[in-house]
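This structure is in structure tokens; I'll ask about it shortly.
Left out: one protein chain. Kept in place: all the others.
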Amino acid sequence: MRPSGRAPDQMRAITIEPGFTTHAEGSCLISFGETRVLCTASVEDRVPPWMRGKGSGWVTGEYGMLPRATHTRGNREAARGKQSGRTQEIQRLIGRSLRAVTDLEKLGELQITVDCDVIQADGGTRTASISGGWVALRLAINSLLASGKLSEDPLTQKIAAISCGVFEGEPVLDLDYPEDSNAGADANFVLTEDGNIAEAQATAEGDTYDEETLLRLLRLARIGCTEIFAAQEAATR
Amino acid sequence: MRPSGRAPDQMRAITIEPGFTTHAEGSCLISFGETRVLCTASVEDRVPPWMRGKGSGWVTGEYGMLPRATHTRGNREAARGKQSGRTQEIQRLIGRSLRAVTDLEKLGELQITVDCDVIQADGGTRTASISGGWVALRLAINSLLASGKLSEDPLTQKIAAISCGVFEGEPVLDLDYPEDSNAGADANFVLTEDGNIAEAQATAEGDTYDEETLLRLLRLARIGCTEIFAAQEAATR
Amino acid sequence: MRPSGRAPDQMRAITIEPGFTTHAEGSCLISFGETRVLCTASVEDRVPPWMRGKGSGWVTGEYGMLPRATHTRGNREAARGKQSGRTQEIQRLIGRSLRAVTDLEKLGELQITVDCDVIQADGGTRTASISGGWVALRLAINSLLASGKLSEDPLTQKIAAISCGVFEGEPVLDLDYPEDSNAGADANFVLTEDGNIAEAQATAEGDTYDEETLLRLLRLARIGCTEIFAAQEAATR
Amino acid sequence: MRPSGRAPDQMRAITIEPGFTTHAEGSCLISFGETRVLCTASVEDRVPPWMRGKGSGWVTGEYGMLPRATHTRGNREAARGKQSGRTQEIQRLIGRSLRAVTDLEKLGELQITVDCDVIQADGGTRTASISGGWVALRLAINSLLASGKLSEDPLTQKIAAISCGVFEGEPVLDLDYPEDSNAGADANFVLTEDGNIAEAQATAEGDTYDEETLLRLLRLARIGCTEIFAAQEAATR
Amino acid sequence: MRPSGRAPDQMRAITIEPGFTTHAEGSCLISFGETRVLCTASVEDRVPPWMRGKGSGWVTGEYGMLPRATHTRGNREAARGKQSGRTQEIQRLIGRSLRAVTDLEKLGELQITVDCDVIQADGGTRTASISGGWVALRLAINSLLASGKLSEDPLTQKIAAISCGVFEGEPVLDLDYPEDSNAGADANFVLTEDGNIAEAQATAEGDTYDEETLLRLLRLARIGCTEIFAAQEAATR
Partner (left out) sequence: MRPSGRAPDQMRAITIEPGFTTHAEGSCLISFGETRVLCTASVEDRVPPWMRGKGSGWVTGEYGMLPRATHTRGNREAARGKQSGRTQEIQRLIGRSLRAVTDLEKLGELQITVDCDVIQADGGTRTASISGGWVALRLAINSLLASGKLSEDPLTQKIAAISCGVFEGEPVLDLDYPEDSNAGADANFVLTEDGNIAEAQATAEGDTYDEETLLRLLRLARIGCTEIFAAQEAATR
């Protein structure tokens, strides 16, 4: 039995509020139950030094957590003077995932930075960041297309991410914090709308797991991403 | 004529949404027009090393700005590896202001950290942080009183802050970004409900100003703070 | 055709030289073809602050690359003043993998730090680090058992890691640098001797991949790890 | 009664020793009683990146305190690896104050850095820095005018700064350390010779203060600055 | 011919002004010609963690250079966020030299930090720091003896340091900046009053040098240190 009473393959309620902030070219507040992440996409007329003059653009992700997004207050990374390994790992994952569905050549020499800032954390912040980050990116690109700054759409399809894991011996979908902190294995899948995989990560937290479990987790992720794709569609129509 | 069409002594619309996040002992989202700051108050059972064993508590403030809170994206301070001088100056001001209305001895050996994170910036983020920070602090202390963790109220009264400045030669109240970035002088006042001053800062950005101007700015601040006290009262009733 | 002429399921030559350095309680130099990593396991009579007094131990990993381990010289991380996100991600993976086969309670209040320093890089340094790290850990624990400092063996079984990926459309095992830098997908599997999975990571570098590919990569990893387990056995017998 | 026996509106002895060091284009050692600050003005043929090509110059301030300038030794900021919030706040104030009396366009594309290093601290180091910094700046500009490097004087008038505060309920001028560490309110005013205000900062340290007190503190500051202007005149004649 | 017209074995004028600052337990301003260093000795009732409980004290040195001590302004180390290798090398040398004439057991569990801050630089700042640092240390210990905090004198004898080098092929004593920046070899000797050597460092800047040159440099250093010992005696009598 899950602490929340959900069925093993049941997601938490997803809401996506597009345009949550006004300065960014694209933005949304995405919620998976109590987890809430503000995603903004910022367009700049410059690419990183190592990309210059290649006629191609860049999409990158940054991630942060407000100090009291969590149950107990954490230190502010800016005050500690460095980002944790966890933060950097998540940032790399967000950027990689969004680039997997972006044709960087069609983007021209623009850089889009997708900032994902966790307002409230209850498990699954990295996957919410990717799922919401795609919405912010889609909205920013829509505005570039509308203004004629881009003539061709560089986004090839939707991408979404969801966590799943083994909780009390049972594969379950969309872990919340009470499940996440007690999971036997913890997986994150980043899937594209056409059914392919951009990223699969499955980590044994306690006991190791077998191949069958890996496949069952992937099946659950497919269920969850289908629901996220629908929410993304509704938010960006 | 102000860019927004406001009268010289007219504030922007103030809204305070208490309980915006759920983990913090106290929280609110405060808006002054387009400026929006998330304030959370976190209670911890420990005080800084130099305060230990004195039977007295501590209230401190931290401040951050999401990278795309501003019109153009700024660097993430956590990524740059240090907080700017401006951030540190604001943090010190928030903490000092809130301590001015807190009886630290009545707090006992607790520390309350008030985090003020700017979701969207359009001028006046530091004063919104103090005004909203008080609401978060009030709510956190209410819950400590309700749970019996505190027996006496350590908050002595309300405190609020507002910016004002000289725009096109005229003292005006509650600068928004277009005014702030062109102000001849820029002032921040932190006032207590009993009419006293906790902090007065008035800086010539272009021309220096005379004593009469300083007094007119203070009069404007009194008008603004009266309005803020009412909003604080409504949000914490 | 692979640049090295290897068959798709063919590993590079593995050598493990145990006791490569003398101060560490356990050490080895592990090579996968031209990739060479020095692994040392250091035992200390203390655990991290958050573990103290629980009667349980800790195993952690650190990772570094000598500046000219690579084809062109990289900056020294100590000189740059911080470890890259990649380094931190690998360190976390090494520690997590080794803890998956360690019974931390049987370790008592000891900490073992496994340092993996890349002397020469030609692809697969993180997986070589885990595979060689286990050897260093095994040797260190052997010496603790021999000296009577431990009475029960806390290592439950062998663990090994190998990279595989999609090169020119074909799943191949044990990527070398020319393959790794052109792979369509890049995977790392950490497997235990009993056939279970401790960690699966498969990342699309260019095109996304399908479920069938994920499974074929896992099959290749099983072939590779079988060979590594044999080399580990020979090195620690 | 003030600990020093001074009258409420009585300054400490001011001395300004121009040309204290020889390499800087302008320098002085300024003393307010036991507080001694070495101020140097350094001219460089370059402006910050964001100022380049605008035909305009820049004046900036830096501030430091020798480790044993204070009653008990403080840590060296260079050793701690960062400047405190207080140091940065003071640096910003020094630069802003000196720019308030500099016509940056007349300066041409030069940068003048005014370094204020506290040799001995007994209260009022930031205001002594501004007052002495103006002397160093004046002397540096004199030498640029004498050498023909500048044809027009970019300095529009004198600027001086002084602290005052409420000590044992009484507004007093030019706080020394025993007063400063026990002040109920602590104010710094930066005034120009024509009687205008460049910066007013008045902070409640203990009790908040009323408008009348703010005005009395400003009156005291005017008395003090008149004396400083005379000392600046004598030192730069 | 030396730029200054000095004879090869001629020192610059040495002046030592004891008690230059008042807070430190011992202090002096030492000058070798235009080189001026402020040395303070600060006594603290604690020793570094690794010395605690051994009944023995510690003497350490710190070194800094004001940004405009030099001919052209250098960056402030506190602003750059780290001390240069040169600074750290000099700090280590100062501490080692002063400990060579201190009986740390007689000091008891006290730490004395000797801060050497260069007010003006014209060559030989590290040797002036050691020579002046001894004076500050001597004065601090005198006050500890006078107050009865120490019963036995832990300073065994005087120690002094001087630079010398090969300038235009000729060994010369006490290099000033024009010589130092063109020296073929650059040496620093730290000598004790009894004629022994605490530290010898001789570096080829351009051509390497022979053994005879090393000995001639040492002879010059003996001449210089004799003069410094006399100045130290006069300053601490």
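When the chains are written out, they are named A, B, C, D and E in that same order, and each has its own residue count from 1.
The working rule: a contact is a pair of C-beta atoms (placed from the backbone, for glycine too) under 8 Å apart; a residue touches a chain by one contact, two chains touch by 3 or more.
What you see is a predicted model; the values in this text were computed from it and never measured.
*Asks:* Thinking of the complex as a whole, which visible chains are touched by the chain that is not shown?
*Replies:* Result: the unshown chain touches C, E.
*Asks:* Of E:22, E:75, E:181 or E:196, which residue touches the hidden chain?
*Replies:* From the options E:22, E:75, E:181 or E:196, the contact with the absent chain belongs to E:196.
*Asks:* Which is it among C:117, C:153 or C:211 that touches the chain not included here?
*Replies:* Within the whole complex, the residue contacting the unshown chain is C:117.
*Asks:* Considering the whole complex, not just the chains shown, which residues of subunit E touch the missing one?
*Replies:* 82-86, 88-89, 91-92, 96, 100, 192, 194-204, 207-211, 214-215, 218
*Asks:* Kindly note down the residues of subunit C that lie in touch with the hidden chain.
*Replies:* 21-24, 27, 34, 36, 38, 40, 42, 44, 62, 64, 66-73, 76-83, 87, 113, 115, 117, 119-121
By definition in this document, only the chains that are shown with their structure count from here on.
*Asks:* Could you run down the chains that neighbour subunit B and subunit C together?
*Replies:* A
*Asks:* Quick check for the class: compute each chain's Cα centroid; which one is farthest from the centroid of subunit A?
*Replies:* It is E whose centre lies farthest from that of subunit A.
*Asks:* Taking every chain's C-alpha mean, which one sits closest to the mean of all protein C-alpha atoms?
*Replies:* Closest chain centre to the overall C-alpha centroid: B.
*Asks:* Once you find the CA centre of subunit A and the CA centre of subunit D, what distance in Å lies between them?
*Replies:* About 50 Å, centre to centre.
*Asks:* How far is the middle of subunit A from the middle of subunit C, if each middle is the mean of its Cα atoms, in Å?
*Replies:* 28
*Asks:* Quick check: what residues of subunit D touch more than one other chain, meaning two or more?
*Replies:* Within subunit D, the residues that touch at least two other chains are 82-83.
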